[in-house]
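A short write-up of the structure that comes next.
Note that one protein chain of the assembly has been removed; the remaining protein chains are unaltered in position.
Now for chain A:
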Amino acid sequence: MSVLRPLDKLPSLNTATILLVGTEDALLQQLADSMLKEDCASELKVHLAKSLPLPSSVNRPRIDLIVFVVNLHSKYSLQNTEESLRHVDASFFLGKVCFLATGAGRESHCSIHRHTVVKLAHTYQSPLLYCDLEVEGFRATMAQRLVRMLQICAGHVPGVSALNLLSLLRSSEGPSLEDL
């Protein structure tokens, strides 16, 4: 399949699947490990991918949440993300996509400006999270947040839907204010 659709498969019982898309394999692996260590009532499945489209030969469950990991140190990572975004169906962006910017801690190594990622997240109406995935503490916190978001997006939390969460996470500060 060339385009990821959110609801084209039926959900498996008590299972939540997250797809991490990013160029840094080591970081993704570490984040996946932290997430799997988290206490969660439902089963977690973490898929890692360098870029979309995913090969259609593998039989995979319904994907509940896509996290695009952008490394602020490398422009290639941003390029890769933008290209992968084309293979995601529009209905995914109703709360089932999230952007994660890593590497903001070391300002001197950043080759992508913060505005770029903020604008990207604003264009796709998706939340943008910041986290230094190399630091153990931050990674654990971010893993907790992602697990919670995943549960909501998979429908395991009664009363809260992905769209609901999206409007909760929407920040009032758009990129236009920063373009001074």
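Convention: a residue touches a chain if its C-beta (ideal position, glycine included) is under 8 Å from a C-beta of that chain, and two chains touch if they have at least 3 such contacts; residues count from 1.
Definition applied: contacts and distances are computed from a predicted model.
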- Undisplayed chain, where the name is taken from the UniProt record, one of "Isocitrate dehydrogenase [NAD] subunit, mitochondrial", "Centromere protein H", "Integrator complex subunit 4" or "Sodium/hydrogen exchanger": "Centromere protein H"
- Task: Check each of A:C40, A:L129 or A:L169 against the chain that is not shown and name the one that touches it.
- Result: A:C40
- Could you list which residues of chain A touch the chain missing from the display? 7, 11, 13-14, 17, 32, 36, 38-51, 54-55, 58, 60, 91, 154-159, 161-162, 164, 167, 170
